[in-house]
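Handing you this structure, nothing more for now.
Selected chains from the complex are presented in situ; the others are not included.
Chain nomenclature is as follows: A and B, assigned in order of appearance, with residue numbering initiated at 1 for each chain independently.
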Amino acid sequence: METALFTANNIWMMLCTGLVFFMHLGFSFLEIGLTRQKNTINILFKNIFIITVGLLLYYIGGFNLMYPGFEDDDLGLLKFAGFGIAAPDGGMTPAYADGGYTWWTDFLFQGMFAATAATIVSGAVAERVKLQAFFIFTIIYVGIVYPIAGSWQWGGGFLSTLSYGSAEGFYDFAGSTIVHSVGGWAALIAVYLLGARVGKYNEDGSANAITGHSMPFTTAGVLILWLGWFGFNGGSVLSADPELTSLTLVTTSLAAAAGGVSAMTVAFFRYKNLDLTMFLNGILGGLVSITAGADQMSPNEAVIIGIIGGIIIVFAVSLLDKLKLDDPVGAIAVHLGTGIWGTLAVGIFGGLASFDQFLVQLAGVGAVAFFCSVSAFIILVILKKTIGIRVSRNEEVEGLDIHEHGMDAYPDFRLNQH
Amino acid sequence: METALFTANNIWMMLCTGLVFFMHLGFSFLEIGLTRQKNTINILFKNIFIITVGLLLYYIGGFNLMYPGFEDDDLGLLKFAGFGIAAPDGGMTPAYADGGYTWWTDFLFQGMFAATAATIVSGAVAERVKLQAFFIFTIIYVGIVYPIAGSWQWGGGFLSTLSYGSAEGFYDFAGSTIVHSVGGWAALIAVYLLGARVGKYNEDGSANAITGHSMPFTTAGVLILWLGWFGFNGGSVLSADPELTSLTLVTTSLAAAAGGVSAMTVAFFRYKNLDLTMFLNGILGGLVSITAGADQMSPNEAVIIGIIGGIIIVFAVSLLDKLKLDDPVGAIAVHLGTGIWGTLAVGIFGGLASFDQFLVQLAGVGAVAFFCSVSAFIILVILKKTIGIRVSRNEEVEGLDIHEHGMDAYPDFRLNQH
């Protein structure tokens, strides 16, 4: 490959890396916006912890665990290529990765993805999780569980070669399952084990709305995430191939728009209210839905997938509330609900659609569900039995910011007296 | 064209598409920052509606309406290439658009532009417009009016071939008229038909300042918009041509800086106050001013155009107040006032300057003024006579957030008690 094309490809992948990094600001804004003011610093601290520690863990071992160089189809549980990163011979030449990017870019792009899984959990457990427990969970989940699940598909493991009939391998373009559901399953387990926030559910089973503290931050978070998804999906082409990257941005944006409008519309007819939160979560639902097949769908199919994703959001949020699973930011509905939908949609729409493919997609969803749920359950139950995973009732009521950080998020904020 | 150059061009255009998308966060922050806390969710809802619905409308029909493939010079009012988007043969090869980008990129870049026109209106009508009316207006204006006006110039219509003497065609590089004035005329008409907010003007004709609720958001909005303009103007080169793109970024940034400093300075001498809002609106004025000729101007000319743009802002804001046209965010001054100025400046400065060109620019301004004003007037008067365009006085006073969305933008915000 000529130098110019290699350089252009690598620019695109570095740009996408930056955009995926920027998603962490999106997640931070989204999560603090939808939660109470008294827990803001705690959530920001968690998010900053995830980015920094997540990247360092991926550097120490995660990258080597996720791309171990499989010799045959196995579960990758015992594969580990060693600590620390070092570029292989030729890792900076077009010979590496078909000239799509350098090995350094590869590491950083994948490292930015790794932290995302834990961030998804962070939102769901907000406002009552014990910080040390969450840190230990994050270290194990980002450092070990995510890379193993990732290796099954993107590291060339058994999911990538899982074939059935005419279907040749599980397909998950940018991670509806491999990233979003990996986070979503852990979020579900964690929310179940943690229990609901004080005051969320009444004795008669009805739920109270616990409103957040800043809709501007929530909205900004979603717009930043949408932009970040240009990199999340666009970069998953793994080169700057003009047709595939531009198609991916079109399907991604149309699914986002369709998901938002459909969630907003359904919520309007269901609750007679123009609900900004539902509008925004619908956008995220559209984005997660298209992620598994963003390069496989036509614009029309992307719109349909997004519309269904938006509808799923509304009903999943409602269902979780009925099950008394208290997810302050809607992370389970968004990342797990539409993550599953998006993965299955690859078997229904687009270039790979077939009943065989649908079954393979279902098998992939199931394999990740089993591995991640069990892993998360084991880690969290051990933490619960030892150091505990939930703060005291008193701390929860007074706010985690003061108790864990000795600080208020807006310590000098005053109202205009003039 | 070789693959590498095509790939590089397409990367630039996708990057610019992302930046123009990001402008919607800039507009959102700007608008909520300059308006009252009680209407924040309403404005955010409007903006999210515009992005999502605007993009879907452009997908359904707008793109086909704007680029209909003119056979001869006509008004394009009856041209329509059909519903839905589908890439033409060769749309993913360098043969399309001189290898500047793929057809998918083309659609998405133009789609991001389309929503901008309605967003401009959104700011001007904030704090009293009835939501359903604004939605219907947006759908018609973004779905039909903007694409028709756009087709006249960028779709190869009569403005693009309007010649007079030595001048060969109306020139509007990135849309001082075709985007900003299209939004600005509608904003002017809407503000006129809506009337001023309760409490804005006293019986003696004097105006009260109705201050916004967050200058940090306002400032962030302007900086994000400036960054977004790298894509808005830089992408309007329609390739990554090194000379033109880099010149465009230089003229854009210098005009922004010059506009800000000139507005700040004039406001200081006029009002004896270091007015941050005027500083920021001056930056936007500089940006809109240079948009019509960003690729035609030298840096020196860009600075002059920006300085004049900044001066126009100060006097236009003041003039609108005298006319009792209540524009909460200064959108008319920025997008219409300096939009006209920037368009005319192409006839005065830069490579195309000539008296003939000036007249052609004037004709283009006039044609768009007529079409957009009349269209906006008709749509809005019909809406006013039917469902109404303004909320009740009670709703306006108590805030649109509670009445239309049943929610407060900062429901859990508390002051530090420690």
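The definition used in the following text is that a residue touches a chain if its C-beta (ideal position, glycine included) is under 8 Å from a C-beta of that chain, and two chains touch if they have at least 3 such contacts.
These figures come from a predicted structure and were not determined experimentally.
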Message: For a quick check: 2 copies are placed, so what copy number does the complete complex reach in this file?
response: 3
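We adopt the following convention: only the chains that are shown with their structure count from here on.
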Query: Where the centres are mean C-alpha positions, what is the separation of chain A from chain B, in Å?
result: 34
Query: For the complex, which residues does chain A have touching chain B?
result: 2, 4-5, 8-9, 11-12, 15, 19, 36-38, 210-216, 219-220, 222-224, 226-227, 230, 234, 240-243, 245-247, 249-250, 253-254, 256-258, 260-261, 264, 273-276, 279-280, 283, 298-300, 303, 402, 408, 410-415
- line: In the complex, chain B touches chain A at residues 2-8, 10-11, 14-15, 17-18, 21-22, 24-25, 28-29, 32, 40-41, 44-45, 47-49, 51-53, 55-56, 59, 84-86, 92, 101-105, 107-108, 111, 131, 214, 217, 404-416, 418
